[in-house]
Each structure stands twice: as C-alpha cells, then as structure tokens.
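Structure in structure tokens, see below.
Heads up, one of the protein chains got dropped from this complex, but the rest are sitting where they should.
When the chains are written out, they are named A and B in that same order, and each has its own residue count from 1.
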Amino acid sequence: MTYAAKTLSEGRELIAFRIGDQEFCVNIMSVREIRGWAPATPMPHAPPYVLGVINLRGAVLPIIDLSLRLGMKAAEPTVRHVIIVAQVGQKVVGLLVDAVSDILTVTDDNVQPTPDIANEAAKNYARGILAIEGRMICMIELEALFPQIESEAA
Amino acid sequence: MDMNEIKEIFFQECEEQLAELESGLLKMNDGDRDPETVNAVFRAVHSIKGGAGAFGLDDLVSFAHVFETTLDCVRSNKLEPNQDVLKVMLKSADVLADLSNAARDGGSVDEARSRQLIRELEALANGEMPAASEPPVAKAAPAPKASAPAPAAPAPAVPATSEDGFQPIPFSFDDFDGEERPVEPYVPTCEVLFVPKRDLYAKGNEATLLLRDLSRLGEMSIRCDMDKLPLLQDMNPEEAYFSWKISIATDKGEDGVRTVFEFAEWDCDLEVRTIEDEPEAVAGDDEQPMQPVPFDLSILDDASDVPAEDEPAVFEQPVAPAAAVEVASNVVKLAEVPKVEARAALAASPAASQAAANAAASTAAAPTIRVDLDRVDRLINLVGELVINQAMLSQSVIENDNNGVSSINMGLEELQQLTREIQDSVMAIRAQPVKPVFQRMSRIVREIADATGKSVRLITEGENTEVDKTVIDKLAEPLTHMIRNAVDHGLESPEKREAAGKNPEGTVRLTAKHRSGRIVIELADDGGGINREKVRQKAIDNDLIAADANLSDEEIDNLIFHAGFSTADKISDISGRGVGMDVVKRSIQALGGRITISSKPGQGSVFTMSLPLTLAVLDGMVVTVAGQTLVVPLTAIVETLQPEASAIHSFGASQRLISIRNSFCPLVDVGRILNFRGTQANPVEGVALLVESEGGGQRALMVDAIQGQRQVVIKSLEANYTHVPGIAAATILGDGRVALILDVDAVVAASRGQPLKQEMSLAATG
C-alpha cells in the first residue's frame, strides 16, 4: 500500500541501458540482477537472437541478444557487455546489452507517446519515449518482446 | 488449520486406508488368515467411515458402514472369507475408492454398482448372521442421542447448522447463569433419585459433575441423603455412601434427565419420574414442598483447590427461606464428598502398564515423519548445487595446482565422496516403494477381467522396490494401459485357453527389481504371444514397413510401439481409448526409460521397462560435438567404437552405414542433426556411440570425442526457456557452464527423416 502511494506520487523506477548509440529502459521491478557477460552454451534450433543458455546459480537461463531482438545488428559480446537478468512472465531471461546507464524515477508526465515514424516492430514493444536531460530513452515492455513466454506463463 | 484443511487430510488418509484395505484383502485372497490382517482391513474401512461421518459424506458413510458390518462378520468368524466373499469385498473396496474420489473431486459414481454391492455385502452379512440383525443401512449415520430435539416447549435458541456441517444441538450455556431467564415460578417437572455405586467413581465419573450437569437442564433443588455414611473409623474410602434426591424444573423431559446420567447408568440406581400436573406429587408422601436452591456452579470451580482430605461434609446454606431450611441444611458442599470417595477409590493396585510397555517395544514400527515435498525438493536442488560446486572447485584446483601433491587434493577427494553420499541420501528421501502403483493395478485387472469375461490372476513381486516419487507418479498411466492391453489383447478367452491346454485362468505377473542402478519393471502375461503375421501385415498396410522388408522377430514385435498401431481388429473399448503402445513408449521415454517386448507364440509376452531411479541425476557420457560439450545418457549407449575408414560405407545420396561385426548400422551425425555444423563430419576422425533406440534398431551416433563419464544433475530447460527438439534437458558441468543432454531417441528419429521441429519459442512474429 505504501508502494502504490509511492508510484503515484513519486513515479516509477526504471533501469536505463545502452545498445549501440541508443538508450532503452525497462521497469526496475522486473529486473532481478545485473551481471557480466559469460559465454553461453549455444542452443540447437534456436532463433538467432537466442545466444544460448548460461548457468545462473544452478538455473539454466537463456541469453537474448536484445540488439538483434530489437531489429538492430547482432551484438558481438565482450567482457564489457552486461546481462540484465529480468523476469518475463513466469520465466527468467538474461538480456545482453552494451551497458547499464542509469536508474530513473519518472512520472507519467515524463513519458511521451511513441512517435508515428517508429516501425511496426518497434511499436509492438515500445511503450513510450522519455526525454531526460537531452537524452532520448525508449521504454520497452519485455512481455511484448517475448509474447510466447507470456502466454506460456498464463 | 480450518475444516477444509482437515478435509484434505481426511482424503489423503482415505487414500492410505484404501491402499491398506486393498492390500489386506489381497493378502486374505491369498489365504492369509492372520486376525491382524482382518483387523487392519476392518480398521481401514472403519476409519474411512469415521472421517467421512465428520464431514457429512453420507454416501461414503453408508457404504463404508455396510462394508464394515460385513467385515465385522469376518472378524468375528461368522463369515468365512472365501474367494467369492473376497471378490465382493475387493469390488467394494473399488467402490469405496470411487466414492471417496467423488467426494473429493465432486465427480459421480456408478450408483447402480454401489447399490448392487451394498446388496451383495448385506447378503453376505445376513447369510451367516441371525436374520434379526438390524438392517445395516438404517444405522449408517447414528443419530446423536444427545441431540434429541427438544419438545415444542420454549426451547433455547437453536443455532443454525454451522458451516462445517455439524448438527446443531439444542443446548445453550447461556441458560446456566440464569440471568436471562424470566423469573418464573419454580415448578419442578421431574423428580430424580440418584444413588451412585462405588463403580461410578472407579470409572472416573463424579457425582458432583453429574449434578452440575443436571443443574443445566433447569432450576432444581437437591437433597443429599447421608444416612448410609458410617462413622469415620468404619469408612471404606472406595465405597459410595451418598445419594441424592433432586427435583428439577426442566423442559428436557425425562429423557433429557436420563441423558445426563448416560455415562453412569450402569453404576448407579437411577429413578426419574415425571411430575404430572398434580401438585400433590411434588409434596410426595414424606416430603415438604421444596423451594429451589440455586445451584451455585462456582463451588465447583473451587473444588480442585480443596484438599480431598478435608472433612467430608461441609454444609452450605445458599438460601434460607423458612420453608427451605430442611433442604438447605442437607445440601452438602457437593464438590467435596465425592472427591474424597473418588480419590480414595484409587487405592492400591499393582502398577501394570508393564505388559503394554512390552508390547510397545516389540511392535514399535520405525518412526516416520511427514515432510512437505517442497522442502525435500529444495534440499535436492541445493545438493545438486553442492555437487556442481564441488566439481567446479575440483576442476579449478586441478587447473591451478599442477603438482597434484597437496593435501588439498586429498581433501577434495573426501569432499567428493561426501557430496556423493549426501546426494544419495537425499535422493533416498524421495524414494518410495512402487507398491501403491502396483496396488492400483490389481483393480485395473479386476475391472478389465470383468469387462472381457476373462479370468485373470495378477501376481505382483518386488512391490517394495523403491524409486523416485516422480517416477512412481508418472508410472501409473503407462502401466495401466499396458495392463489393460495385456488382459484385453494378451490373454486368450478362457475357452481358447482351455482348448490350448492352458489353465483357463490367465496370469499377469508384474515385477519390480533394481538392476544396475535402474528400476526394471516387467509385465508378463501367459497369453498367446504376439501374432507376428498379423503385426507384419498391419505394418505393411499402414506403410510402416515395405511389403518385402526383412525383419527379425524382435523387430516385428517392436512394431507395436509405432504410432497408431493396433492389432485389435476393432478398437476395443478397454485398451483402445485412443491410446496406443506408442504413447506408452513415449511416456516411458519421457522418464528417461526404455521399454522392450519379447514374445513367444502360444506362451505369452513380456514387456520390460527400465527406468532411472531418479529424475534428478543421470549417469552420462560427456562428449564433444562441433566444439560443444554434450551429455549422452549412459543407459542409451550399448558400446563405443573408433570407426575404421574401411568400415564406413556410403549408402544412397547422403546416408552412411558402419559395419559392425558383419551387420550394417546407420551413422547419425549428431552435429548435423543439431545444426551445429553444416557439413558432415568425417567419421574416422570421431567416435561412434552405438545406441539402441525406438524400434529396437541400433544407430551409431557420431561425436567428435569422448571427454569422460560422470553423474550429472538434470536441469530443466523448460523452466526459463522451452523444450528443444533433440535435447532432453541441461546440466551444469564442472566449469560452471551449461551442457545439453542429448535426447537420443529424438535424434535417431530425426535421422530417419523426421526432422526435428524448429520451434521458435522465443520468437515474436515481428
């Protein structure tokens, strides 16, 4: 109940991260942890953006190349890359991004609608645009990126 | 804990009791006449009845009651439990199970069947018992005596039936303090003479408490008769000297009064007389009209504080209206005298729970505790982590300490040993005997034998063989199907059997045993065996094999595991059910098991299932394929070999065969099948794993290299990802990385031209 009140008055917290020269953010509530890149075990017959699976304290976690998933070029993971471990529906996935840049607190007033020029794919997952200190940050809804995961969980 | 939770406990207990019941009946069926077996059977039904009654499950109660009555006849040797009797009882056990399930899940039961069995049970009970015996159904739900409804008189408010289904009883404690009662003229309606005998106290009853109880029925006046009280030196502390005469104004009537003395009626002289509307009666012959003496309950509260050795009679005068002097002077401080008697009555008797204690020592079962399965699973997971961690630690020590002489290595070895032992012990917690599943099968056999008109005897062996609970849970369904199949298709009709010189009663034998770290379950029938001609023809008709295919007997037999295969000319209602042996095979495989059949014409068939003891770990061969590490379940591997170039033969466009001891076996390139590489590897540079797979045929899986063998902890891929064709599960190796466990049968199937389906599970459509 205190949390709900906080959301309304103080806004919600988001984690912002960088892929290439673009910035994105997701709700901090869905983020479990952030960890460094470790080589993943490739999965047969997986879509290209599934880099494979890693061991996260005993659990087998799929690693998603978020860049590729968002329609940008495939990542070339290095030790400087980070993995955002996030909850999507009932499952936990690792999102490979270049770097985590910020933790933001925003209210609905900060969020602008996704511009019309965005392509169809982007419209599916983009939930709005944040303009903060001259930066443009695209707010992503993970459930929309992995609809199957969501539906399996349902 | 609320009523729903207790109800859930009841149903769990029901299941246990039903298993107990069936196993007992089966023992009796095999000639066991141990009274304890009969008792256990009786107790099971009795216990179900008791619990069911508490939840108002009337159908269950009435059936259990009839069943119990008949069992009681067996228990008291009035009914000989011969095969016919036991047949009815086994069926009754099935109905009882149905009723219990219906009560739990809200389903329905075959009422005609249960009515029929009630009749049969009653007939059995009546056959040997005096005809006068009460019709059992009638007393199925014994009406609580105490709740005899109060007559039309202004009764205290009756509470509505509470939500847990209990009957309300017309009784309110609020009446006791008398405050809310309108002040009415005290007109006694009943007269009671209560003369306790010494046994009353010996059984733990107390006259005072009975009088207190009586006082709750209405206002009353009490006279204590102490005439029999001897002089102190003559007093026998075990004797009862006092008696009471009570007049009471109650709307509960004579029955209500007698109910108060229900527990004591054998141990006292009790006279209860209703006073009709004649005032003379109150006066009686030798008594003055009495005034009510408010019966002060508080004196009872003090009772425990009063030393029993106090003087026996303290007189109390709660009220002293002139007319009541006599009464009052005779009112004893009730709490005390009987205490003296009761306590004194406890004098010497040889202490002797000794016998009982001895019995305890001899029959004490191994103590058990109930643990939430989640806790066990959590422990298993943690131990899995420990195993992985230990392996990782060992590996990094080896990498960092090439001298290999340090005491660290010795410590690590011990750690490894301990870890393994802990793991085994933890796994053992989940291990359960296959007994419950086997027991369920005996019912299946009975049902199908009835339905097909065949006479079948089920023999089970090794039912105490233990295996992981998950395996047991998943075993029931395929086993059920196989049993149906064995009776329906395997066994011949009694006529045919007789014609063939066999016992008209067919035998199905279900066996479990441990063999090299796995559980092996065998289902054997002594039926006609597999009709190979028919199977072969059917396979040809269904395009499963070419008309001129040259198949071994074994290969033909194994055709029955192919999808959609059924030899029955018409789909039988019993084993049909739209499920074929292919489904059985798949569910066994899903458990990491294998199933094979061997059959001898005219003598029957044997299905052999081999299953892992646990689904948490497996012994695997760690191999390299296209730079990736894979684990191949050891149980699938028949042998490994290093192919010679001369043994490799091309066949058709891309197929290659390897010749092993003069037979040709198809080569399967695992790296290709899993899309790890685009071109075929050179077999000579790799290692072939000879595996046995679906259809009984062998395949040679080509991998690049063998790293070694080890036990691995099975990790679900589905938890966070999805099912991957060709991959059974994942595991974590010593270096902390995930390795995939190969699904050998899927890979072999894929090599036969059934490509592994590409599942874009994580793909959005965009």
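One rule holds for everything that comes next: a contact is a pair of C-beta atoms (placed from the backbone, for glycine too) under 8 Å apart; a residue touches a chain by one contact, two chains touch by 3 or more.
Following the convention adopted for this analysis, contacts and distances are computed from a predicted model.
Trainee: Suppose you had to identify the omitted chain by its UniProt name; would it be "Sugar transporter", "Two-component system chemotaxis response regulator CheY", "Fe-S cluster assembly protein SufD" or "PduH protein"?
Mentor: Per the UniProt record, the undisplayed chain of the complex is "Two-component system chemotaxis response regulator CheY".
Trainee: Which of the visible chains would the unseen chain be in contact with across the whole complex?
Mentor: Counting the whole assembly, the omitted chain is in touch with B.
Trainee: Based on the whole complex, identify which of B:Gly53, B:Gly697 or B:Gly736 touches the chain you can't see.
Mentor: With B:Gly53, B:Gly697 or B:Gly736 as choices, the missing chain is touched by B:Gly53.
Trainee: From the listed residues B:Glu13, B:Asp251 or B:Glu555, report the one that touches the chain absent from this view.
Mentor: B:Glu13
Trainee: Determine and list the chain B residues touching the chain excluded from the picture.
Mentor: 1-3, 5-6, 9-10, 12-13, 39-40, 42-43, 46-47, 49-51, 53-56, 139, 141-142, 144-147, 166-169, 171, 201-206, 208-210, 213, 260, 262-263, 266, 300, 303-304, 335, 342-343, 345-346, 348-353, 355-357, 359-360, 363-364
FYI, only the chains that are shown with their structure count from here on.
Trainee: What whole-number Å value describes the gap between the mean CA coordinates of chain A and chain B?
Mentor: That pair's centroid distance is 47 Å.
Trainee: Which residues of chain B touch chain A in the complex?
Mentor: Touching chain A from chain B are residues 381, 384-385, 388, 628-629, 674-676, 715-717, 719-722, 724-727, 730, 732, 736-740, 756-766.
Trainee: Across the complex, what residues on chain A touch chain B?
Mentor: 39-47, 49-50, 52-55, 57-62, 64, 69, 91-93, 120-121, 124, 144-149, 152
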